[in-house]
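With one protein chain held back, the other chains of the complex are shown just where they sit.
What follows is subunit A.
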Amino acid sequence: MKVKIWGCRGSLPAPGPENVIYGGNTSCVQITHGDTFIVLDAGSGIQRLGKYMNPNVKEIHILLTHLHIDHMMGLGFFLPLYDPEVKVHIWGPDSGKESLLGNLRRYFSPPLFPVTFSELPHHPVIHELSQNTFSLGGLTIYTDYLCHPGATLGYRITDGKSTVAYIPDHELGLGSSNFPHDPEWTSGYEIAKAADLLLHDAAYNSKEYSTKIGWGHSSVRDTIGFAKMCKVKKLALFHHEPTRSDEQINHLLDTSLRNQDLDFEVIMCAEGDVFEF
C-alpha cells in the first residue's frame, strides 16, 4: 500500500513562498494498492493529482470524509471526471436528511460551478456511507462518524498487513470523556487503533483551541495524546492552519514534542510526502 499526500492544509488553500515545505493545498491523499486507486477527499490538492496520475488508471474511488468546502473544492477540477474512459466512484457520508448526491449537486451546479454531473461523460457512481465495512480490491475499509460539525466520517484502510487511518477533521476535546484515558468513550478510536500511520487533524496549539471550542478541530497536544492512546506506529499531523507558515509549523512541532517521551514517530504532514507499507 502506498500513500501520497497531495494536500494537507486545512480550511483554505494557502499558496505562497512562506508555505513551500508543507504546501498550500487542502486535503487530498492518494492510496494505491495493486490496481486499486483511492483518493481521500477532494480538496484543492486533487487538481494536481488528476494532472500527474497514471493515465492507465480506469477506475477511481474518491472517499469524502465530509462536504465542507475545503474537502471538495477540487472535485470539479479533477481531470479524470471528464475522461470518458474513466469510471469514478464517489463515497461519502449519509447525512440523514439530504442525500449525498443532492449535496454534491449543490456544488456541481451554478452559481458555484458551471458544469453539472449530467454534463460529465459518465455520471459518478455515488455511494453513501455511515458505519460500514467494505472492500475495494485488496483493501478493507472501515468507516464511522466522527466528532466534527455536520456528518463526518473517518476511514480506516487495511491491506491485511498494514493499516492507514485518515481523520483529517476531528474535535477530540468534545468527542471524548476522561480524555485521553478511555478509548471506549473517545470518538475515532475504532478508526485509529494500532494504525501503522495515522493522519489526524492538529489544527491548533492548545491556546488557540481554547478559543475555538466547537469549531471541529483538535490541538496538537490532544492529537498526540490520542495517537498515544491508540498505540499508533506513526502520526502525521494534518489540517495545518492556512495562516501558519512553514517556520511556524516547525516551531509548533518542536514545542509540542518537547518533554514528550513517545514510542512512535510524530511528523508534520507535508504535501508530497509518500509512505509505503
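We take it that a residue touches a chain if its C-beta (ideal position, glycine included) is under 8 Å from a C-beta of that chain, and two chains touch if they have at least 3 such contacts; residues count from 1.
By our rule, contacts and distances are computed from a predicted model.
**Student:** Which choice in "Sugar ABC transporter permease", "Putative tricarboxylic transport membrane protein", "PAS domain-containing protein" or "(2Fe-2S)-binding protein" gives the name that UniProt lists for the one chain left out?
**Tutor:** The UniProt record for the chain left out of view names it "PAS domain-containing protein".
**Student:** Taking the full complex into account, find the residue in A:I5, A:M53 or A:L146 that is in contact with the omitted chain.
**Tutor:** In the complete complex, the chain left out is touched by residue A:L146.
**Student:** Over the whole complex, note the residues of subunit A touching the chain we left out.
**Tutor:** Spelled out for subunit A, the touching residues are 93-96, 130-131, 144-147, 151, 174-177, 183-190.
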